[in-house]
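For this depiction, one protein chain was excluded, whereas all remaining protein chains were kept in their positions.
Take a look at subunit A:
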Amino acid sequence: MHFKVRAAAKEDCKDISRMIMELAVYENMPDQVKTSHEDLERDGFSPNPFYECLIAEVPDEHKTKDGYTVVGYALYFYTYSTWKGRSVYMEDLYVMPDFRGKGIGTGLMAKVAQVGFMFHCMADPNWNSSIYLPCSLVGVEKQCVRLQLSVLDWNKPSLDFYIAKGAEDLTAKEGWHFLRFHGQTLDTLAKEAPKD
């Protein structure tokens, strides 16, 4: 099936928002989605964007039963490693179920890695990069030789997809755990900070 991967435009935010919800449903966490397409427009298309996004679209003759031609996305942003410098982190990679198995996910990831390489992210040829996902072209263009991402432990299709591309589980291998301060715990800590 022919498809195209391109940078998202502001007008794509409604589709991106739709697919974010679809991915959350897939991960069994739909009630955790609080962002609207207006939030995405503000946060991704202002002078100082907090993320970048690539979308995959198919020709009209392959549109979904609801009439959508945008069938996948990869959302990523730039991070910083104190060891290696600039990095790319792929936050979300999603292809609608009916469009899987056709190279769209791989195509999206390839574009992200490419961007990373161009951006001078970690130019150490000996570095074994981490997959922070979304990168194929992004990472390479920004010279990010590191791509990292995180996957839920029960998500076997995704685990298989990434492992087939060479991904290594750093949580298993090196013991890295994700922690967070969220909501009330963040507010409690913040209230104790010294005044400006």
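Operating definition for what follows: a residue touches a chain if its C-beta (ideal position, glycine included) is under 8 Å from a C-beta of that chain, and two chains touch if they have at least 3 such contacts; residues count from 1.
One rule holds in what follows: contacts and distances are computed from a predicted model.
Chain not shown in the complex: UniProt lists it as "Diamine acetyltransferase 1", one of "Large ribosomal subunit protein bL19m", "BRCA1 associated ATM activator 1", "Diamine acetyltransferase 1" or "Mitotic spindle assembly checkpoint protein MAD1". Mapped onto subunit A, the footprint of the missing chain covers residues 2-5, 16, 20, 24, 29, 32-35, 39-40, 43-44, 50-51, 75, 77-86, 89, 91-92, 103, 106-107, 109-110, 113-114, 116-117, 124-125, 127-133, 135-137, 139-140, 145-154, 162, 165-172, 174-190, 192-194.
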